[in-house]
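Every protein chain but one is kept in place in this view of the complex.
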Amino acid sequence: MKFSREIELRGHIVDSGILAKVMDTVVEYNGDFETEEFTLGRLKTDPSYARMQICAETPEQLTALISELRRLGVIVSGEAEVELVTVVKDKVAPEGFYSTTNHPTYVHYKDTWIPVGTMKMDALIAVDTKNMTAKCVVQGKLLPGDTVVVGEEGVRVDFPERPREIGVFEFMAGSVSSERPSRTIISRIAKELLAVKASGKKVALVGGPAIVHTGASDAVASMIREGYLDVLFAGNALATHDLESSIFGTSLGMNLATGELVSGGHRHHLYTINKIMSAGSIRAAVESGLVTRGIMYECIKNDVPYVLAGSIRDDGPLPDVIQNVMESQDAMRRHIPELGMVLMVATLLHSVAVGNLLPSHVKTICVDINPASVTKLMDRGTSQAIGLISDAGTFMPLLLEELRNQAKR
Amino acid sequence: MKFSREIELRGHIVDSGILAKVMDTVVEYNGDFETEEFTLGRLKTDPSYARMQICAETPEQLTALISELRRLGVIVSGEAEVELVTVVKDKVAPEGFYSTTNHPTYVHYKDTWIPVGTMKMDALIAVDTKNMTAKCVVQGKLLPGDTVVVGEEGVRVDFPERPREIGVFEFMAGSVSSERPSRTIISRIAKELLAVKASGKKVALVGGPAIVHTGASDAVASMIREGYLDVLFAGNALATHDLESSIFGTSLGMNLATGELVSGGHRHHLYTINKIMSAGSIRAAVESGLVTRGIMYECIKNDVPYVLAGSIRDDGPLPDVIQNVMESQDAMRRHIPELGMVLMVATLLHSVAVGNLLPSHVKTICVDINPASVTKLMDRGTSQAIGLISDAGTFMPLLLEELRNQAKR
Amino acid sequence: MKFSREIELRGHIVDSGILAKVMDTVVEYNGDFETEEFTLGRLKTDPSYARMQICAETPEQLTALISELRRLGVIVSGEAEVELVTVVKDKVAPEGFYSTTNHPTYVHYKDTWIPVGTMKMDALIAVDTKNMTAKCVVQGKLLPGDTVVVGEEGVRVDFPERPREIGVFEFMAGSVSSERPSRTIISRIAKELLAVKASGKKVALVGGPAIVHTGASDAVASMIREGYLDVLFAGNALATHDLESSIFGTSLGMNLATGELVSGGHRHHLYTINKIMSAGSIRAAVESGLVTRGIMYECIKNDVPYVLAGSIRDDGPLPDVIQNVMESQDAMRRHIPELGMVLMVATLLHSVAVGNLLPSHVKTICVDINPASVTKLMDRGTSQAIGLISDAGTFMPLLLEELRNQAKR
Partner (left out) sequence: MKFSREIELRGHIVDSGILAKVMDTVVEYNGDFETEEFTLGRLKTDPSYARMQICAETPEQLTALISELRRLGVIVSGEAEVELVTVVKDKVAPEGFYSTTNHPTYVHYKDTWIPVGTMKMDALIAVDTKNMTAKCVVQGKLLPGDTVVVGEEGVRVDFPERPREIGVFEFMAGSVSSERPSRTIISRIAKELLAVKASGKKVALVGGPAIVHTGASDAVASMIREGYLDVLFAGNALATHDLESSIFGTSLGMNLATGELVSGGHRHHLYTINKIMSAGSIRAAVESGLVTRGIMYECIKNDVPYVLAGSIRDDGPLPDVIQNVMESQDAMRRHIPELGMVLMVATLLHSVAVGNLLPSHVKTICVDINPASVTKLMDRGTSQAIGLISDAGTFMPLLLEELRNQAKR
């Protein structure tokens, strides 16, 4: 074959399956490769290394092939610098713009490999050529004058390896199952959560109203009060039903202590919204003594920040709910850099929204009774996500119990 | 029992189960009733009539009991007039406000029964005392000076009867099943849809992006072009993937003609949004010849209005997407009064949002591969909804075929 | 109308919805009714009474109508006696045979109302005219000489009332939900289970292998040891994986303490079967000290009987498994008369099979992570069944905890 280019691979490329994906891609594109150097890491913790010559029949074929390999994290030898094009119109990107993965990314510019800040999927890379910095920018935020990367040359991605020490994220990686030993897994999740906290990172909960309906809000409120959760991402429904349960003892009119519908209870969520509206905000309602318990109460009392993102389903909504969806994304984005773990419980909409904003190194746990929701959330190109088909109402109390037990040790 | 009040019931109160619910409620509240008059409709089409004395031990018990009965559509003899209270603060309702059902409702004011306009669930009733009109107002739209109904006295609800002529909405009412003869049901849905059109009412589609992913967009585009659909409610994703399939032949990077992922296809949806952003709008993209086929193309070409409601999951979004969720509700609400039928296909978010706005007489068909979605949509207190657990990619082409066959006759 | 017949209804016919169903059926069949006497029970616990004249235009119409009403438990005044026909050929019933419901049933024979023993759905009624007894016989067990009921005349059914004291079976009756307060419901199930035990009735578990996979077997084993469960209905898979977990510490090769797959673990279930085969039976394996813990171990040690019914999926099977499906039904049937409650957990096949054998008064609780399974099990015409979409691995330990707490009081 007449055209070729040298690439390098480093890390746990064998057991992560990256080397296999590279070879597979070459065969897929009718290319060829020649291994120039290969060292296998001796111990599980040692990295491996490969240097290969990638070959193709035409320059076009070679470019397409190399472009695919880049997304797998290969280092292209003699990499040229990124091509930058200046945006001329609000929200309109130049043709052929580079669209990001959620993995750590670097751009080659003026002989330097600049790390790209605030990684997320499906964004553009804007380079500040003066300060030699780079960051992700979403289409809706592009401004005239932004200089963004076009093409793939000069962009390098660190494809995440499956780490070898066996944590819950490793042995369950990528799997969605209802046939796993539930308490064993809960125990390991608790361990990971405590490790994330110990490392100084934060833990966020993305939660849907079923947390309240299934009676898991006491457990969640305790988790906030006891410092296991640092940020809450939710919507109007979770907050409304949590506040309803504090004010009326019901959730969508159902008495949570008995499971029975209460006479006239169908009005409770509207009356709750009205009371908060009248108080002015959730904080005001807590401070006035109207709200005395629950998830939102603990958020206020413990200064745990929350983002209540609006949706077209909302009644009311509560005064704290952000009605503009792009502003909601901005509000959520501000909390992302501090996060080490995200628990997604019983909400598809908010979980997908938060998942879109996460870099691939944030550990993600999806818990939903609906396997379709879990499956959808797991399709995010990260080896750091695990899915559990379970019931919030039994899962959260058992998780709290585990956290308390392990924290004592 | 010492306290009592007379009520009347009229219509298909027996076979609709309304009479049973009334009796059940009386027993539930430890009350009593005495039937003063009862006439059973002889033929299926004849209405029945009942007049009863409802009794209780205390006035409070009687009030609670009568309040529940009202929601079943009973007429309380000697009904007083509605109590109206004036709103004094933006979005804050008076204590004890009346919260609506989605059934036809009347308020008793100055000796007149005024019909309430634009019925929807979970709203308030504002009465224009000067013009003697009334309408539903949602909490988020309350303005100082609005006079709204408080309590239940003077409000009458027409509880919907299960009609006796057997249509698909009758024999499947309330059921969610994957074990029904699919083509038989499709054929009957087609018949109902044509009947709705013939009656001068409009048909709306509420659709999710799986319509495009499962290859149903050709069928939907044809249904728009051939006049079977009059309004489209959707989000950024359906529109983006539909436009992507027109521009790139793919949906989320998958070639719809082969089912295979296309090299570099992961960028297509972002490139699509960028091209529409650059054109300025979907209409502009169609008029410039960039978009030449598909659902959005047919909407533009056939002047079928669409509402693209934004969500926090959105990339971009497209310039036509409404970013404020309350404005999205307003935009959808404008189309509701003309509708006779709504097809909800493969979207939970948008279906629930539209369902919240619908009066109970609009026929609703929910089609989703996920039984949890269908079940959630069916919990709306209407006998006009049917749920089908089916695959958009096979359902929509078969529905189109049936519509064409029946329209020919 | 020219033809008529008198019927009576007694019991909680109003709040059970039976009266409504009777009226609805009359209208459905274009008949008419005239209420001759009606007394409403004053208190929740008082029965009501109705006597009505049912009318139709033709004798055929009246017969069809009365036939439907019988299934709702109405008493037909001046009921004739049952028609009995003698079976002449193995497993072949006479034309027009009566097929049973699962409700208490009586046959009118020689001026006596004989109760029918061992009620189950979809069987025939055989009358022993000499001893004046009657019982259900399934088609596959019909023998020449059996005298079975033909037609509907002379058969009376006690349609089950929804009882008015509110237990978990009442407030959740017929519903399948994943949005209920899980621990509240678990607590109420525990209360009912203890009440069933206290009344001298037995509790059966119908269980699938996911009990073992999800790590719930410790909880189930404890429930057996502590006397909460009296009978086990399961198959080859539950027993094999339970025994595997005792012998190898794994379930389908997965280490239950860590959730990880064990090297060579795919052979464990076959090796387990082989060891039991070699021992001769599960009892022998327990007695020899091979099996030292788990569900089957506790069954043997505590003399809790089990039926392991074979299926075409089985490996092995274990020597205790019944390979003939009709013999399996017989073996299960022998335990039915003593049962007051059945817990069905994580198995559709065995749950449907047991459900088929149950009279309608046995309380049934279906727990499955798969909503389709729960829905299917709830379609059994009983008001004594509740469905929970939950995870065996979290549900069973919480149920055990509740049972222990409540038993202490």
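Just so it is clear, A, B and C label the chains in written order, and each chain counts residues from 1 on its own.
By our rule, a contact is a pair of C-beta atoms (placed from the backbone, for glycine too) under 8 Å apart; a residue touches a chain by one contact, two chains touch by 3 or more.
Nothing here was measured: the structure is a model prediction, and the numbers come from that model.
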Shown chains that the omitted chain touches within the full complex: A, B, C
Contacting the left-out chain in the complete assembly, out of C:Lys89, C:Lys130 or C:Arg409: C:Lys89
From C:Asn274, C:Thr292 or C:Asn405, residue that would touch the chain that is not displayed: C:Asn274
Full-complex contact with the absent chain, from C:Asp46, C:Asp128 or C:Asp315: C:Asp315
Contact set of subunit C toward the excluded chain (per top definition): 64, 67-68, 89, 91-93, 97, 99, 122, 138-140, 263-264, 266-267, 269-270, 273-274, 277-278, 309-317, 319, 323-326, 328-329, 332, 348-350, 352-353, 356, 369-370, 372
Chain not shown, touching residues in subunit B: 166, 168, 171-172, 178-186, 188, 210, 213-216, 251, 254, 256-261, 369-370, 389-395, 397-398
Positions on subunit A contacted by the hidden chain, ascending: 12, 14-15, 17, 19-20, 23-24, 27-28, 30, 32-33, 35, 38, 40-44, 164, 178, 371-372, 375
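Following the convention adopted for this analysis, only the chains that are shown with their structure count from here on.
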Mean-CA-position distance for subunit B and subunit A (Å): 34
Intercentroid distance (Cα basis), subunit C paired with subunit A, Å: 45
Centroid distance [mean C-alpha coordinates] between subunit C and subunit B, Å: 38
Multi-partner residues of subunit B (each touching 2 or more other chains): 372
